[in-house]
Structure formats: structure tokens, C-alpha cells
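Only one protein chain is missing from this complex, and each of the others stays in its spot.
A and B are the chain letters, set down in written order, and residue numbers restart from 1 in every chain.
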Amino acid sequence: MSGFLALLRRDLMLAVREGSALGTALGFYLVVVAMLPLGLGPDLKLLSRIAPGVLWIALLLAALLSLPRMFEADHEDGSLEVMATAPLPLELAVAAKALAHWISTGIPLALMAPILGLMLNLELALTPALVATMLAGTPAVSFLGSIGAALTLKARRGGLLLALLVLPLYVPTLIFGISTIGFASVGQDGFAASLLVLMAVSVASIAVAPVAAAAALRLQVS
Amino acid sequence: MQTLTQRLANPTRFMAFSGAILPWMAVASALLIAYAMYLVFFVAPPDYQQGETVKIMYIHVPSAWLALGGYAIIALSSFGLLVFRHPLADVSAKAAAPIGAAFTLAALITGALWGKPMWGTYWVWDARLTSVLMLFFLYLGLIALRSSLEDEALASKLTAVLALVGVSILPIIKFSVDWWNTLHQPSTGFTSSVDASMRAPLLISAAGFLLLFIALHLKAMQNEIMRRRVKAMRVAEVERGDRLMSAGAE
Partner (left out) sequence: MDLGPHAAFIWASYGAFVLILALLVGWIWLDGRRQARALADADRRGGRRRSSGAAEGSP
């Protein structure tokens, strides 16, 4: 447990010190959301209808930008080998890194979403629901993303390939994320249930992704 | 089944076995496909709702079945590689990917061309089509991952991990899109039950294309085994040259 926490703290400190990664992700998020009305026209009613979807998809894209970094630096300086042979199981090490990614990138993106929602004329009443779904769904984004990051560690053009590999994995998260907000906007009863399913998807990713990612990493570190 | 895969684990024996049955498979497949096409165009009746466009079903449905079957082969082969270290498991997985991807593309295209006259639209985001589209992306991901890694041994194992991750996510994708569709529209029934008079040509067509798939898979495996042999021989040749050169230098 202490090993897990130590690794988590280390990754968070690294993320804080090298703030450019988060800055890039937030900046990209902002730019994509800002371009959308320019591309679609200023029809406010249309924008407010598509706002949840746009915010979710742009968040996924911004997260994809930051994922290749998850194992890259450690692989380059040899720390990954140490992690693979350390007493802490590699699965837990991967989980610590994915959790750090969520805290340092996922949560900020989720918290920025309602601000960007203003640009898309998102109904203000939906803000709590939006933030709730994103906080519930972004763990899945980080953990499923870790599978892609592990598989593409040594691949050429890894960043692009990562996006191709990971997008199908994101489909359930995206669908349940959007649907949950949909329930909130229509005022139907399904909101709580849908949010629980979204959280279940995240929990399942937390449980399963480290196993796959660690398996992939072990094959490349020896 | 276990002993068959064990017996065929030797590449040389596999080449002999597949070489022997390939011509028969090709002929049987061609005959079945020809017979199915005859039935489709000269015997099978038009659907009372869809008219003649139901004829597209006879190639669309087998394509979709083979798209899924191909991925199942890849998943099984990946399991065989990672768990049993079967010598030909990776060859099987690598060979099956382009074939499965081709049938998936065929399913998507024929499905879109069937959908337009039938239901008025080329595409609809129902569970079935969306899942097949995601399946196509999974195939592309497998092919792309393998080709982006120079180390072939590493590529084989990473692709196997990806294949198993993909096979786990596919049912979840289908379930989530299904659920999402029930929220937004009543089931459009982008499917139709198959009348008995149409079942025979459909099954014969499916059988013919299944044999074609297996024949292509075996042939592609043979190609891959030859390619690896050539590569190994070239490596050995270079090593021989190096040894001769270093021997001469002393």
C-alpha cells in the first residue's frame, strides 16, 4: 500500500512540476470547443442541444493527447524496468499511474467543462449533472487509456495509433456519459440509474485495465 | 480438437496438411457459392415486403457472420499464443486479420446499400451496425499495431493482448448502443425474420463463403510460414557471411 501511495505521490508531483502536459490538454480542450460554433454556426439552440456531446468528445480527444506520456518517461529512463521487478505488483504500479493521470488531467478537464459549456450555451441547470458525469466517467478514460499507452509504448507513431486503439474502448463510457446528461435535461427518472451504470463502467475499467496494461508492459520491459 | 492442433503445431506438417486439403476446399467453396448464387438469382422468391432487394441479404449476412467469426479466430489464436504458446497461434492470428477485416468492410458496404432502399437510409446508429463498425476499427487497430512494431515476437504478443481486450469490449459496446437506442427510438427492426424458402440459399451461401474464408486463412498462413522461413534463412545467410569474414580477417 505504501508503495502504491509513494508512486502515486511521485507521479502527481512530476505532473505538477511539468505543468505543460496539463496546460496542453486544457488548451486543446478550449480550442476544440471554441472552434465548434465557428464551424456549425451561431445557432444557440442547436449548440445547447449538442453541447454535452461536444464537451464529452472534446474531453476524450484532449485526454488522448496526454496519454502517450503515461509510460514514456519511465520507459526512457529505465524506471519502468524497476517497477516491473519491484515488490509492488506491476498491476498496482499501473493503477497508481492511471490514478495520477486522472487526478492531474481527468479531473481538471472535467472541472473545466462547465466553463466551456458557456460557449456552447449549455443550460446552466445542467452544470451539476455535467460535472457529475464527467467526474464519474473520466476514471474510465484514464484507465482504459493506460491500456492504449502500454500497447503503443514502442510503436512508431504511437500517439496516432493509441487514438485508433482506444476509441472503441471509450464507446460505452461516452454513451452512458451522454445519456446520463440527457436524463438530467429531460428531467426523467433515469438519471441516478444511468449515473450508476457510468460509475460501474469506471469501476470495471479500474479493475480490469491494469491487468491488461501490465501484461503489455511486461512484454516490453526485460 | 486438442490433438489436432497439437499435431499441426509443426509448421512443416501444417504446410503438408494444408497443402493437401486446400484444393478440395477451394473447389468445394466455389461449387457451393456458385450453387447459392444460382438459387439466389433464379430460384429464391422476392420478399413480399422488400421485393428483390432481399437478394442483398444473401451476401450481407454471411459477410457479417464471417466478420465476427474471423475475430473469434483471432481471439482464440491470441489465447492459444499467450496461454499455450502454440507455435502457429500467431501465424493464425496474423493471417486472419486482413481476411476478417475484408469481410467486415463487405458487411458494412452491403449493409449500407441494403439499408437505403429498405429503410430509406444508408446508415443508422443501431446496435448491430455500430458494433460492426467498431469491430472494423478493432481489426484496423490490430493490423496497425502489428505493422508499427519492428520486433515481430513482441508484435505478436502485444497484438494478442489487444485482440483479447477487443473481444471483451465488443459485447459491452453492443449492449450500450442497444440500450442507448431504446432510449431514443422504438426498435426500428433493422432486421427481418428469414422466411423458410430463403433460409436454404442463405445457409448454402454462408457455407460456401465459410469454406472460402477457411481456404484463404490456410493459404495466408502458408504465406506467413514461408515468409518467416525466408527471413530466418536470410538471417542465417548474413551470419554465415559475417563468420566467414571474421574468420578471413584473422
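Here, a residue touches a chain if its C-beta (ideal position, glycine included) is under 8 Å from a C-beta of that chain, and two chains touch if they have at least 3 such contacts.
All of these numbers come straight from a predicted model, not from anything done at the bench.
Visitor: Under the definition given at the start, what are the shown partners of the omitted chain?
Guide: Looking at the complete complex, the unshown chain comes into contact with B.
Visitor: For the chain left off this view, which of B:7, B:85, B:199 or B:234 is in contact with it?
Guide: Considering the complete complex, B:234 is the one touching the chain left out.
Visitor: Identify the residue among B:36, B:73, B:99 or B:214 that touches the chain left out of the display.
Guide: Among B:36, B:73, B:99 or B:214, only B:99 touches the chain that is not shown.
Visitor: What residues on chain B make contact with the chain left out of this view?
Guide: Counting over the whole complex, chain B touches the hidden chain at residues 41, 46, 51-53, 55-56, 59-60, 63, 98-99, 102, 105-106, 109-110, 113-114, 116-117, 212, 216, 219-220, 222-223, 226-227, 229-230, 233-234, 236-237, 239-240, 243-244, 247.
By definition in this document, only the chains that are shown with their structure count from here on.
Visitor: Enumerate the contact residues on chain A facing chain B in the complex.
Guide: Going by the criterion above, the answer is residues 147, 151-152, 154-158, 161, 164-165, 167-169, 171-172, 175-176, 179, 182, 190, 208, 212, 215-216, 219-220.
Visitor: Which positions of chain B touch chain A when the two form their complex?
Guide: 130, 134, 137-138, 140-141, 144-145, 148-149, 151, 154, 157-158, 161-162, 164-166, 168-169, 172-173, 175-177, 179-180, 183
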